[in-house]
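The following block contains the structure, expressed as structure tokens.
Every protein chain except one is present and positioned as in the full complex.
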Amino acid sequence: MTEEKNMEPLWWGLFSAGGVVAAFLVPIHIIIFGFALPLGWISDSGTLYRNWLVKIYLFVLIALPLYHWAHRFYFALNDMKLGLPRQPLAVLCYGGAIVGTIATVWVLLLL
Amino acid sequence: MAEPTVTLKVTRYRPGKDSAPTLQSYTVPYRQDWVVLDALNHIKDQIDGTLSYRWSCRMGVCGSCGMMVNGVPKLTCAAFLRDYYPQEIRVEPLSHFPVIRDLVIDMSDFLDKLKSVKPWIIRKSEKPVSEGEYLQSPAQLEAYKQFTQCINCMLCYAACPVYGLEPEFLGPAAIALGYRYNMDSRDEGKDQRGPVLASHNGIWQCTFVGECSEVCPKDVDPAAAIQRSKVDHTKNWFKSVLLPWGGR
Partner (left out) sequence: MSVVRPDKSKLFYHELPPSWWLSKRSYFLFMLRELSSVFIAIFLVVFLIQLYQLTRGPEAYAAFTQKLSSPGWIVLNLITFLFALYHSITWFYSSAIVLPLRIGEREMPRNLFVALNVGALAVVSLVILVLFLALKG
């Protein structure tokens, strides 16, 4: 007997992975790319991102926390009782994360 | 010399007569060793016999006297007047449950949900008595012991905003008790509990607010039970997707 597979574990698993990545990697990246570079404390030629190992790292850094956001934000919006319809909201959030993932792969391949 | 007193503001609601609950003030003696339940009993005995509320053991093991004390779910037999005095104390029925009368709530939803997780040992085959007891090591006991302490007082449901927002949510205690039996080495019923626990209204509704564990008077930590269940189910899900031919 096959029952329709509950997809919740998938989203929760991605949410968790994204949460770990965000917890350990995001703060220092904000320091570097949010402050150090824009304010001119350090310079960056951009050549580092051509390296394929670095690209894999960047993929993990950017894509996974998007699923963390999607899952958390979807539930938070529902919890806030704003009366927003669930299905479209789910499509916007999880769909947004998927679109972001594709965009990330595309940019990294272009680099 | 006048005895010190404290004011209790207690919810009154008469079904069929009142359109909504109101707060009624009572002045009760303040005694160092009194709990809120003592004050309620004083009101009922000496001031207003029409007040309705549940209580039984008055020592924190039966789970009957759960109410909101100043907006916090508490066992009224464990909430000391001295922790609130001289401020007035607001006593209201447990949040997120329909009110039957005064401080008495309708718990049938919780009882239905509790039953749905089959909170008993399920065996594929019973051991005959002649074969002796089911043996369990201390480590096996440790795995689930904490979750056996639940007294079904429903404070966790009153604290859980998800239960308040989504009445279909299984809720902390029911999930924790399902987990308790799944983790019991004597139990063989995990598959039977799965459909209920791992449904959309089961563990996946929980957003780990964590308030349930904060208010639990027996340190059951239902939040831990729920999150560990999520890890368990997610591991199995990925295993079944990535290794569909893998053995059980």
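Every chain is named by a letter (A and B) in the order it is written, and numbering of its residues begins at 1.
One rule holds for everything that comes next: contacts are C-beta pairs under 8 Å (C-beta built on N, C-alpha and C of every residue); 3 or more make two chains touch, one makes a residue touch a chain.
Quick caveat, the model's predicted, so the values are computed rather than measured.
Student: Name every shown chain in contact with the chain that has been left out of the document.
Tutor: Hidden chain contacts in the full assembly come out as A, B.
Student: Have a look at B:86, B:161 or B:195 and name the one touching the chain we're not showing.
Tutor: Here the residue in touch with the unshown chain is B:161.
Student: Kindly state which of the options B:36, B:114 or B:223 is in contact with the chain not pictured.
Tutor: B:223
Student: Of A:7, A:31 or A:91, which one is in contact with the hidden chain?
Tutor: Among A:7, A:31 or A:91, only A:31 touches the chain that is not shown.
Student: Per the definition of touch given earlier, which of A:20, A:56 or A:91 contacts the omitted chain?
Tutor: Of the candidates A:20, A:56 or A:91, A:20 is in touch with the missing chain.
Student: Hey, which chain B residues sit against the chain that's not shown?
Tutor: 13, 15-16, 20-21, 71, 95-96, 98-100, 106, 108, 111, 139, 142, 161, 164-165, 207-211, 213-214, 221, 223-224, 227-228, 230-231
Student: For review purposes, identify every residue of chain A that touches the missing chain, sorted by number.
Tutor: 19-20, 22-35, 37-40, 42-49, 58, 61-62, 65-66, 68-69, 72-73, 75-76, 79-82, 100, 103-104, 107-108, 110-111
As a working rule, only the chains that are shown with their structure count from here on.
Student: For chain A, which residues are in contact with chain B within the complex?
Tutor: Within the complex, chain A contacts chain B at residues 6, 8-10, 12-13, 16, 72, 75-76, 78-79, 81.
Student: Along chain B, where are the residues that touch chain A in the complex?
Tutor: Against chain A, the touching part of chain B is residues 161-162, 165, 198-200, 204, 207, 230, 233-234, 236-238.
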